[in-house]
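Heads up, one of the protein chains got dropped from this complex, but the rest are sitting where they should.
Should a chain be cited, it is by its letter among A and B, assigned in written order, with residues numbered from 1 in that chain.
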Amino acid sequence: MSALADNRAGGALRSLCIAMLLVVAARAGSAAEIPLPQRRSGYEFMGRETRAMQDDDSANPGMLWVLDGEKLWNTKAGAAALACADCHGDARASMRGVAARYPAFDAAAARPVNLQQRINRCRGEQQKAPPLAFESKDLLALAVYVGLQSRGLPIVPQTDERAKPFIEAGRELFQRRQGQLNLSCAQCHDDNWDRRLAGNAITQGHPGGYPLYRLEWQGLGSLQRRLRNCLVGTRAQAYDYGEAELVNLELFLMWRARGMNIETPAVRP
Amino acid sequence: MARALINVPATARRGDIIDIKALISHEMETGFRRTQLGVPIPRDIITQFICTYNGAEIFRAEFHPAIAANPFIAFSTIATESGTITFNWSGDNGFSAAESAAISVA
Partner (left out) sequence: MRATGVIAAGIAFDAATTAVAAAEPAIASASTAAKSSVVSMLEAIQRTVGSATINKGRVKLELPPLVENGNTVGLAVRVDSPMTPADHVRAIHVFSEKNPQPYVVTFRLGPRAGRATVATRVRLADSQTVVAICEMSDGSFWSDSVNVVVTLAACTEEL
């Protein structure tokens, strides 16, 4: 046990990680989707302590970003000097259920967009303000504030026909082997979610808690950040924030998790 | 921008022990990390947390780099009288933040 946690860049840990991943990679065939009743949130894979952190709004560090988001919601911005609240009123009412159905097909973009992109579209078109940078504090704050308004609601199954090809594109990415380790998402998150990797539980990889406070980041981050982490972890080229592949993956993950509850802002190790 | 979340009961009975929680956003840079080029990142942490109740200090904590980012603290005090409970954080590079909550004690 002591060899594992010795040194983050230590040879022992990396070799063990790679060895275990190769064992996983050697397993046969394409992944089978997790049967709907067997789906479990990452929440259930965490220890009691971390769960308690998520459950208590006065102790959940993600709520600090929610406070910021609430402030931004009510702050005038851009050439139009408009606040989100000026059009959308009280977010608790107007944004209820919104995060549960994003990414969503956007006619103007002729493809699905995620919540952050949608927020930026509003900023540009309505507030006449420049877009917020992906993964910036402000964009995360707004996204988590909007996300919170869907907490406890089930993720809405995508019924828009126009979104279907993009869900399929996301599914293909999820099942495609990539990178130096030649691993697909499905191999860990569909096939081996009941096992551990270097002491950490392999979850099923569901998106319902995002943006979330990750202990590893010591901060709040988006689903795209987490996907990029995983891609880097498997030694694949990580797509840039906002790239179509990441949005397609998000869309597919939300489809895969349809019916499971939104937990934003979650806490994860 | 320092944001803080504090949790103090709004009301209490005289003599009750009340639980207080405080959470503040701060990176708590340890001073032990280096950039990818090997350049040390200087320490930048909150070093002190003081809680006062109508001006009297009831609790204090001295933080070191081992305190996790976005420091969280939970402690208790006896509800003695109505008034204001204030929280003060101070630290490296002149960091300073303050929050307060009113409490009504019957």
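Operating definition for what follows: a residue touches a chain if its C-beta (ideal position, glycine included) is under 8 Å from a C-beta of that chain, and two chains touch if they have at least 3 such contacts.
It should be emphasised that the depicted structure is a prediction, and the values quoted were computed from it without experimental measurement.
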On subunit A, residues whose C-beta touches the chain left out of the figure: 1-2, 4-6, 8-9, 13, 17, 46-50, 52-53, 197-200, 215-218, 229-230, 232-234, 269
Missing-partner contacts on subunit B, residue numbers: 17-18, 30-34, 40, 53, 56, 58-69, 71-78, 80
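Keep this in mind: only the chains that are shown with their structure count from here on.
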Interchain centroid distance [CA atoms averaged], subunit A/subunit B, Å: 30
Subunit A-touching residues of subunit B, taken from the complex the two chains share: 1, 3-7, 21, 23-25, 27-28, 68-70, 72, 74
Residue ranges of subunit A in contact with subunit B within the complex: 58-59, 61, 63-64, 67-68, 218-219
